[in-house]
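A single protein chain has been removed from this complex, and every other one stays in its place.
Up next, chain A:
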Amino acid sequence: MWREPWGGRLSSPPVPGAKARTAGLRGACGSAKKTRCIMDRECSQLLPSVCAVLADSRQLVADDTFLEKFLDWFKTLTETESSLLLLQENPCLTELITCVLKLKDPSSSTLSFILRLTGIFAASESCFQYLQQRELLISLFGEVGPLSSALWEEASVRSGWVQGVHSMVQHQSALHFLCSCGAIEVIFTLQGDPSLFVASAANQLLVHMLTFSLQSFQTKPENIKDCDWPICAQKLIVHIEESLKSNSASRIKQSLKLLTSVFGCCHDLWTEVLWSRLSEPIVYLLEEEPVHAGHSLVDLFLSMARSPVFSCPECSLWTSVTCALEHLNPAQVGRLAVGVLKLQECPQAVKIQALSVLLQPMDCVLKAASQPLEYPGLLNRSVNDSATVETLLSCRSSCASLLCQTLTHLEELQYLTCLPVDLPHIPLLQSVVTILQFCIGLATPASCLGNKISRILIGCFRVQRSALDILGALSHWESPSVFIGSVFDILLAYLKSPDTSPTVLKKSFQATLKWLVSLSEAPSSKDHWQQTEQFLQDLFLVLQKRLCSPYWEVRDSALEFLTLLVKHLREKEGFRQVLFSSEVPKLTEDLLEDPESYVRASAVTAMGQLSFLTHLISKKPGVENGNVKEKSIVAQLKEILSTDSEGFPRRAVISVFIDWLREGHPDVLKDTEQFVSSVLQAVNSDLDWEVKAGGLELAEVFSAQLLGRLGLAACPYAAVLSSATRSTHLSESLQIFCQVKLFEFLFGALCDCDRPVAQKACDILIALKAELCDESSLKEGTSAGLSTEARGIAWLEETLRRWSSCAKPCPRGDADEAGSQDPNGVLLVLRTVDLEGLHRSLNRSSDHIEKSPQSLLQDILATVGTLEENEADCY
C-alpha cells in the first residue's frame, strides 16, 4: 500500500492553523506543469556547467538515473518547444555533443546518453537539418562513429544508438539518412544481439520504421502494391522474407516477432498486402516437422486475428490458422485456440476446431479412466492425431503442464460473456472431476495411459489447483443431480484429506463456494436443496476440523470461506439451521484469540458476518441468551480495536463496524451515536493509518446517514425543507456531531502525518462544510457575534488544540463531556480553515519540489562536487 508522510518535510508537528496558513501559501504558487515544460532562466544558466561536467570524461556521473531524468526532461521540452530554438538558445548542448565526439575515451554511459539526446533533437526535421549540417549525425550514427569504435562492444552504447535512431525516425529525411548511411544493415544485425534489451529495441525500431515509412505512403488502397512501396519498406520486407526462408531458427523467430508487432500495432490496409506476400513462407514453416517456432507463430496468428484487416471469413489467414491448429504441438496450440475462441469475428468452423483442440486432452483423460462404452467422450471426432496428446500425457515432464494449460484455457472460456460454440459442459465437468480423482488416487485407470496418468498426477498440486479453478467456474452451468453429487463428493474428498496442501485447500474452498452460491441462485435450487443440505452438513464437519488446524493458513482460509459463505447464503433458512447446529460459530469466536494476527483478522470478519445471523436466530423463541452473546461480540470487537497489538485485526474490526453501520446492524441501531463515538475514540489513538482511514469512512457513513435522515443530504429527489425546519435540523445534526466528537476526530485526522488520512479527513470536512455552513447558519453565526475576525487566528489555533486534546480517549469520556464543544464554534472553525487550499496542497505529492528540472540540474552538479571532494580526501 502506498504511503506518503505528506507532512514529513515540516520540521515540527504543525499546529493546524499554521498548517492551514502554510497550505494557503503553497496554493498560491503557479502551476507545476508550466515550470516543467519551458526552460526557465535558472535552468538555462545552470545548463552550461552541467554540459561541461557531462563532457568531461574525468568527471564520472556515478548515478546514471540523473541522465535518464535529464533525457526525460528534454523529451518533454522538445514536445512543447521548438527543438531548433532550444539548440540555438543553448549552444552548450551542441558543444556537448561535439565535445563528447572528440573525446578519445568517453565513458559508455556518456556516449549512450549523447546518442539518445541527439536522437531526441533530431526528431524534429529542422533540428535534424541543423545537426546534419554540422555533420554530427553522420559522426554519431554513421559508420565512422561509435559503430566502429571499441565502445560498440558495450551493450549500453548499442542500446543508446538504437534508441537514438528510434527517436529520430519521425520524418522522411531521417529514413533517407538511415538508408543511405547503411544504418539499416546495422539494425538487422542488432536484431540478433546477445543483449536481449538491444535485440528487442532493434526489433521495435524496425517495426516503427516499417509502419512509419508506409504510414506516410499516400496511395489509394486498391493501388497498394508492394513494388511501389518506399525503398526503406522494401528493404525491410526483403529482409523479413529472407529470414523466414532461412533455416536459422533464431532469424525466423525474430522476423515472426517483428511481424507480430507490425500486425498488432498497425491496422492499415497495406498489412493485408504484406501478409499476401509473406503468407507462403509462413505456411511453409507450419508444415515442417517438427515445427520450431511454434510459440512465435501462435503470437503472430493471434496478433493478426485481432486486426480488423483480416476479419473477413474468406481471408487466407483462417486457412493458416486452421493449419496451425492441426500441426502445432498441443502444448503450444492451446493459446491460439483460446485466443481464436475469444474473437468476435472468426469463421465458425475455425472456432469449433479450436474448441476441439482444447478438449482433446480432457477427452483423453476421461477415456483413460472409464470404460469407453460408458461415456462417449468429449469429442465426436478427433481434430489432431490423438497419439501426440497421449504421448504428452504419458510423459512425466509434459503431462502436468499440458493439463494445467488446457484447464486454464478452458477456465478462461467459462468467463466469456457469450461462448461462440456449444461447450459440452457435462462431459467437461466429468473429465475435470476425473482429473481431480486421479490427483488423489481415486480414479480407476482403464488403460495403460490411465495407469501412467495416475502415477504422474497423484499428489500433483499444480494440476489440482488448475482443476479446482475450472471446477468452480463450471458451476454456472445447470447440471443434473447426479453430476452435482459427484462434484460434491470430490470437493469433500479434497476438503477432508489431510494431505491437501494449504493452497489446494484454499482453491477447494473457492470452488465449493462457487457451487453453493450457484446452486442457491439457480432457478432449480429447490430441486437440489436436499442434496445441498446434506453436503452442507458434511461440509461443516470438515470446516470444524479445519478451524482447529495447527496450520494458520488453513484456519485462515477456512474463516475466509465461512465469511463468504455466510454473506451469500445467509438468506437461506436451511443454511442457517445447519450452521447453527454445528460447532462452527463457537469455534470462530474462539479464534478471535488466535495467536496469529491474520487468523484473528479473519475471525473478526467472520464474526462480523455471523453476528447478523445470530441476531436473526436470537429473535426466535428457544434460543436463549442471544442478546447477551451478541453484546459480548460487540464488546469483544471493540476490545480488539483498542488493545490488539497487530494492525490486521484492528483493520478488520473497523471494516466490520463500517458494514454494521451501513447495513443497520441491530446492535448499532440501538444507540448509533454512542457506538460511533466510542469507535472514533478508539480509532483516534490508533497509530495504523489504515485503521484511521477506516475510522474516517465510518465517520463519513455516519454523517451521511444522519444528514440523510434529517433530510439535509443533497439528494435531488428529497422534499425541500422549509428554511425554519432546515435550520432546526441543521442545529440538531450539529449537536449530534458534537456529541460524538466527530469534529475533534476529523480535525485530528487532518493533522495526521499520513497523507491518505489527512486527504480523506479533508474531503469529509469539505463535504460537511458544504452542508452545514450555508447562508442561514452563517447569518446565525454572525448574529451571535462570533466572527473569525473578532476572534483572530490565535483563537482558531487554541480551539483546535483544545479539541485535539479532548479527542484523546479518557477513561470514562462519554457523550456528556462532548457537550463542552460549542456547535457555533465548530461552524466558525469550518468556515475559517482554508479546507480547499489544504485539499490542493494535500493532493500534490511530497516530492513535487524535487521533481523540478532545476533541482535535477543542481543535483547533477552537486554529485560531481561531492565526487571531487571525495577525490581530494583520498589524496
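Criterion: contacts are C-beta pairs under 8 Å (C-beta built on N, C-alpha and C of every residue); 3 or more make two chains touch, one makes a residue touch a chain; residues count from 1.
To be clear about the criterion, contacts and distances are computed from a predicted model.
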Options "Integrator complex subunit 9", "WD repeat domain 75", "AP-5 complex subunit beta-1" or "Transcription and mRNA export factor SUS1": UniProt name of the undisplayed chain: "Integrator complex subunit 9"
Touching the absent chain when the full complex is considered, from A:Gln191, A:Thr211, A:Gln360 or A:Ser454: A:Ser454
Candidates A:Thr444, A:Gln534, A:Ser581 or A:Ser685 - the one touching the absent chain: A:Thr444
Contact partner of the left-out chain, one of A:Pro290, A:Pro498 or A:Pro523: A:Pro498
Footprint left on chain A by the chain that the document does not show: 441, 443-445, 451, 454-455, 458, 497-500, 544-546, 548-552, 554, 583, 586-587, 590, 593-596
